[in-house]
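Excluded from the complex is one protein chain; the other protein chains are retained at their positions.
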Amino acid sequence: MHLPSEYRSQMSSVIYCKRCGNHVIMGAMQKAFAQQDIDPESLVIVAGIGCAGRVPFYINAYGVHTLHGRPLPVAIGIKTANRNLKVVVVAGDGDAYGIGGGHVPHATRKNIDLVFVVVDNSVYGMTGGQTSPTTRQGHQTSTTIYGTILEPVSPVFRSLADKVSFVARGTVEHSAQLIDLLQQALAHPGFAMVHVLSRCPTHDKLHYFDENAARVRDIPPDHDRTSLPAALNLCLDPDHLYTGVFHQVLKPTYNDRADMILAKAKAQKGITTVEDLVEQYV
Amino acid sequence: MHLPSEYRSQMSSVIYCKRCGNHVIMGAMQKAFAQQDIDPESLVIVAGIGCAGRVPFYINAYGVHTLHGRPLPVAIGIKTANRNLKVVVVAGDGDAYGIGGGHVPHATRKNIDLVFVVVDNSVYGMTGGQTSPTTRQGHQTSTTIYGTILEPVSPVFRSLADKVSFVARGTVEHSAQLIDLLQQALAHPGFAMVHVLSRCPTHDKLHYFDENAARVRDIPPDHDRTSLPAALNLCLDPDHLYTGVFHQVLKPTYNDRADMILAKAKAQKGITTVEDLVEQYV
Amino acid sequence: MLNDLSIKIAGKGGDGVIFLGDVLAVALKRCGYQVMLVKKYGAAVRGGDAACQLRISRRPVEHEGTSVDVLMAFQAETVKENLRRLKNDGWLVVDDQPESCPDVSGHPGPVCRLPINRLTDRFGAKANNIISLAFLAYVLGMDLSVIRDAVEQNLTKRGIPMSNLDVFDAALREAAADASPAQGLVIGRADGLDESVLWSGNEAVVFGALVSKCRMVAGYPITPATSTLELFSHILPRLEGFSALVQPEDEMAAIGVVIGMSLTGAKAMTATSGPGFQLMGELLGYACVTETPLVLLNVQRGGPSTGLPTATEQSDLFYTIHGRTGDSRLIVLAPTTVTECFYLTVEAFNLAERFQTPVIILSDQYLGIRKESVSKPDTSSIEVTDRVVDTATNQRFQLTDSGISPYLALGHSPRFIVTGLCHNEEGRPDATPENHQRMSMKLERKFQTLTTEIDHRQSFVEYRGDPAADFGIVSWGSSAGAVREAVDRLSDLGRPVAAAFPKMLSPLPPHLGDFLKSKKRILVVELNQQGQLASCLRDQYLCPTLGLNRVGESFTPEEVMDRVKEVD
Partner (left out) sequence: MLNDLSIKIAGKGGDGVIFLGDVLAVALKRCGYQVMLVKKYGAAVRGGDAACQLRISRRPVEHEGTSVDVLMAFQAETVKENLRRLKNDGWLVVDDQPESCPDVSGHPGPVCRLPINRLTDRFGAKANNIISLAFLAYVLGMDLSVIRDAVEQNLTKRGIPMSNLDVFDAALREAAADASPAQGLVIGRADGLDESVLWSGNEAVVFGALVSKCRMVAGYPITPATSTLELFSHILPRLEGFSALVQPEDEMAAIGVVIGMSLTGAKAMTATSGPGFQLMGELLGYACVTETPLVLLNVQRGGPSTGLPTATEQSDLFYTIHGRTGDSRLIVLAPTTVTECFYLTVEAFNLAERFQTPVIILSDQYLGIRKESVSKPDTSSIEVTDRVVDTATNQRFQLTDSGISPYLALGHSPRFIVTGLCHNEEGRPDATPENHQRMSMKLERKFQTLTTEIDHRQSFVEYRGDPAADFGIVSWGSSAGAVREAVDRLSDLGRPVAAAFPKMLSPLPPHLGDFLKSKKRILVVELNQQGQLASCLRDQYLCPTLGLNRVGESFTPEEVMDRVKEVD
C-alpha cells in the first residue's frame, strides 16, 4: 500500500495560484493513485504545456512534460514500447482541444490504455487568460473583451463520438467524486477520459462553473453506462450538467491488437530473421 | 445561368485514374454550381493535398491548393476577409481527419460559411494506398498487410458532436443525390459538411462500399433534420448506412458574429482612429 | 534637471512593482525625459520575484543601467539580492520596519526608511503600491502634480476606484512629514522637448501595423508575444471600416488564416514566439513559394524548445533564415529599439507588398516587453505601400527581370491558381526540370533586386563610433543597446571602436562588407550560444570573427567593454 503523500514530489515547489483548481486535481490524483495502489516506480505522468501541464513536476513519478498539444503522441509511444508502465496524461483545455485536438481521436480509436485527464478551466491560464476552446459564448477574456463569439467544444460529446471506451466528468468542487472517477479510470483497461471542470481564479473571475452550479447533477445510478445512446442523452440534456461516468465498454486495447498482428504475421508469412530477409535480396 | 461545362478548366488535363470516384465528384460539383448559379468569378475552391486535393486544378474558378491538412484555416482566412467569395473546400479523408483533423472542430464551431466536401475513399490514394483514418478495421492496405487494427473515425458522428449546422452524406454511386446534396450545401448559410463515400479503384480493390452496399439507405423523408437526437439515431443505426441530409439548423455565421463584435466594440468604447489611439500613449 | 538616473524597484508578485514602474515612467516621460522601463520577471511564472528598472536621461537611453542610483525594495530578501546593483552613492529606499529590511549598514550611500507598511496597515493591503509610489515620488523630488495626473489616468484606464487617489494624497502628506527629497535627486521638468509616447516594443509593432493599414490579424497566445494579440483585439474593432481578428486553435491555423486573408488582397499579420514560430514553418514556406505578402513578428524568448518563456534571447536567427525545407528565402528585419519596432514594422509591410513575400520582424522578449519613450510619429508623413492588384492578367507568376510578378487577388483579378507544388507562370503545377529551374531562379532574382536596392541606398545598417577605428563591433536586435553605450564609453576612455548594426539580417546588406573589410578585428555581440549572425557574416563576407556570446539575460555595456579589452 502507498500513501497519497508518497506521490507528492519534494523536488519542485508548487507555484499554482491560491484557490487554483489544479491543487484539488493533484490532490485527487494522489489519493486515487494510493487507493489503486499504483506503483510509483511504474507510473508516468505525461503532460502538455500550461498550468495543468506542470502537474508532472509535482507528482513523485516519472514525469514527461512534452510540448503544447503533444502529450498524447508521446504517451502512445511510451505505452506502445513498454506496456508495464501506467500512463496518465494531463492536458489543459487548450492543450487537449485547441492545439492538440487533432491527436485526440487517433488516441481514442487506438483505445490505447491510459488515463486522459483534461483540466478544463475554460481559459488559457498559463498565458494570462485568453479565450480557449471551451470558453462559453459571450464570456469575456483578455483577447475577447467584447465577448467570445464561438460556441465551445463539448469534450464529453466529442469523446462519445470518438467512441472512447471510458468517458467521465468530474469537477474540482466535488473532490470525493473526482477521486472515485480517477480510480475507475485508472482501473479501466483502455482509453479512459476524465473531463474535469476546473477553475482559474486568477484569470477568470466569473467562472463557467459558478454560472452553471445549479445545473450540476450526479449521473443517476440507474444509468446504463454501456449504452452509447443513453450516454448521449445525458450529455445532450439541456437542463442538467451531469457528472459521473457517462460511458464504459470493454474492447481490446492497442497493445492487445498490436500483439494480434505480431502473431498473425508470423502465422501467415512465417517467422524470420534479419539475415534471412537480407538473403531474399541476393 | 451557367452551364456545368463553364466550371471545367481547360488549363490542366485531369490525371485521375480510370473509374476514380473523383471524376464523379467533380462532375457533381460542376452541375451543382450550375444549378445554384454560382458566379465562377466569385467561386474559390480550396483544397488540401492528395488526389481529392487536385480538384482546384480542374475547376474553372479561383483555386487554392494548400498543404496537406491545412485547407480549412486558409479557407477561413479567405472567407473572413472577403465574404463575397463563395468558398468550397475539398479534402481527402486523410486530409480532413488525419493530419487536418485538429482544424475541423474549430471551423465548425465558427459556423464559417463554406461547403466542406470530404472525399472519403478510405485510403491514402495519392501516396499509394496506405491506411487512412477511415479505413475499416481488418482491411488490408500497403502499410497494414496483416489488417488495419484501428477503428475508423466516423465523419458524420463527429460532425454532429461538433454541432455542424449542415451534415450530409452522399456517395459516388448515387450521383443524382450527390448533386442535390451539394446544391443544398451551397445554399446553406454556414458550415455545410458533405461526406462523400468515394472509391480509389487503383489502390483499394475491395472497397468499403462494395462490402456495405446492401446497407445503404436514403434518409427517410420524414426525418426531422433539425433534431440532433434524430440525426444521431440515424447515424448510430447498426443496420443501415444512411445517405442524405442528417442535420440542418440555422445559426449565425462567423461573419455575422464578427460583425456584431465590430458594432459592440464601437458602442461600448467608442469609435476611434489610429491617431487618437497614439495620443493615449503620450 | 538631472542628466541621467536609473531606478530599480524590486518586490514580490503582489507588491505592484509593475504598476509603480508604469506610472513612474509615464510621469517622468512627461517631465521631459527620455525613458526606458524594463520589467524583470523571476523564473517562476507566478508569485516569484518581480522587478522593474527605469532609466531616464536627457539623451537617448540605450540601456536600463547595470547599476542603479535608486533602489526601492520591499522585503529583506529583495533588498539583499539587489543591493549589489546599487551604486555606492546610490539611494536605498526601504520600509522602516526592521523585518522588511536587513542590516544595510554596509551601504555607504544614503538610506531612506519610510513607513510603507505602517501606512498600508492603515489603508488596507491593496493600497500598498499606491503608498509606495507616493513615497518614491516624494523621495525623487518629482513634480507631484505630474505624478498625480499619471496615477489618476492609470486608475481610470484600469477602472479602479478614485478613492485610491485619496490614499495617494494622504501618503504624500505623510511623506512630507517623514521623508525628505533625496539630495541631488530633484527631478525637474524640461520644456520644449519633442512630444513623445511611451510604448513597449510589442505596442510599437501593433501601431506600426495599424499605420501600415493592416486590419487583419490572426494569432495564438504565446509568451512574450501575446500582448500584441490582446492589444489588436481591443483596438481593431473600434476602428472605422472592416477589420478581422482571429484567434484560432494553433499557430499553423493562425498563419493559414493570415495567408487566406492575404490571398484576398488584404494586408495581414501574425505574432508569435519560439515554439509557435516553429509550427508556422510549413505554411511560411508555402507563403514564400506562393509569393504571398504577410508580416510575422517573432518575439524571441529563451530556447531551444519550450525553453525560457520569460527570458530574452537572440537564438532564432538561424531558424528564421533557414527554417523551411527547400531553397526558401524571405526578408528578416531586426529592430534594435522600440522606435525601430515601429518604423521597421512599417518597412516590413512595405517590403512585403513590394516583394510579395513574408517579412519576419525579429524582436525579443527584452525589446518586446520593455517600454521606451518614442518621439510621437507623424502618421500622415509615413510612406505606406498599398497593395496593387492586377486585373488584366492571369500570369500570377510571370517571369520578369526583377523577379517581381503581377499581383493577383481572389475575387479581384482574373481567375488564377495558387499551389505549393512547383508551378508555372499561371500558377499551375509543372514539375519539369526546366520549369523548376526557371521558377527557382525567378525567386532568387527577387532577392537580388532587393539586395541591389538596399546597397544603392546604403540602408538597413546603422554605423556608430569612430569609422577609422580598426576594431569593429557588429551587433543586432536588442543587444545593440548595450553595445551603443559601450562604444560611447570606450570612446570616452580613449579606445575608439566602430560599430555596425544591421537591421536587415536576410538578405544582408552588401555595404556591410565594406565596414567588415576595413577592420582588423570584428567582434560580434549576440545573445546566443552558436554565434548565429557571426556565422552568416563569415559565410557572406568571408571575414574572421570574434564573438561575445551568452544566453540567459541581456548584455550589459560593461560586458561588451570587458570583452573588447580582452581581445584587443
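Details
First chain written, first letter: the chains are A, B and C, and each begins at residue 1.
Note that a residue touches a chain if its C-beta (ideal position, glycine included) is under 8 Å from a C-beta of that chain, and two chains touch if they have at least 3 such contacts.
For clarity, every value in this text was computed on a predicted model and none was experimentally measured.
In terms of the touch definition stated at the top, the absent chain reaches A, B, C within the entire complex. For the options C:Ala171, C:Ala311, C:Leu410 or C:Leu512, the residue in contact with the chain missing from this view is C:Ala311. Of the listed residues B:Pro133, B:Pro155, B:Gly190 or B:Gly244, the one in contact with the hidden chain in the full complex is B:Pro133. Set against the missing chain, the residues C:Gly14, C:Gly326 or C:Pro467 yield one that touches it, C:Gly326. Of the residues in subunit A, those that touch the hidden partner chain are 11-12, 40-42, 44, 46, 56-57, 60-67, 70, 72-82, 84-85, 102-103, 105-106, 258, 261-262, 264-266, 269-275, 277-278, 281-282.
Contact residues of subunit B toward the unshown chain are 15-17, 49, 67-69, 97-99, 101, 124, 126-128, 130-131, 133, 142-146, 202. For subunit C, the residues touching the chain absent from view are 43, 274-275, 277-279, 281-282, 285-286, 288-290, 302-308, 310-311, 313, 315-316, 318-319, 321-329, 419-422, 429-434, 436-437, 440-441, 444, 528-530, 532, 535-536, 538-540, 542-544, 550-553.
The rule we apply is simple: only the chains that are shown with their structure count from here on.
Subunit A and subunit B have Cα centroids lying 29 Å from one another. Averaging Cα coordinates per chain places subunit B and subunit C 42 Å apart. Taken residue by residue, subunit C touches two or more other chains at 237, 249-250, whereas all remaining positions touch fewer. With touch defined as above, residues shared between interfaces to two or more other chains in subunit B number as follows: 102-103, 105-106, 258, 261, 264-265.
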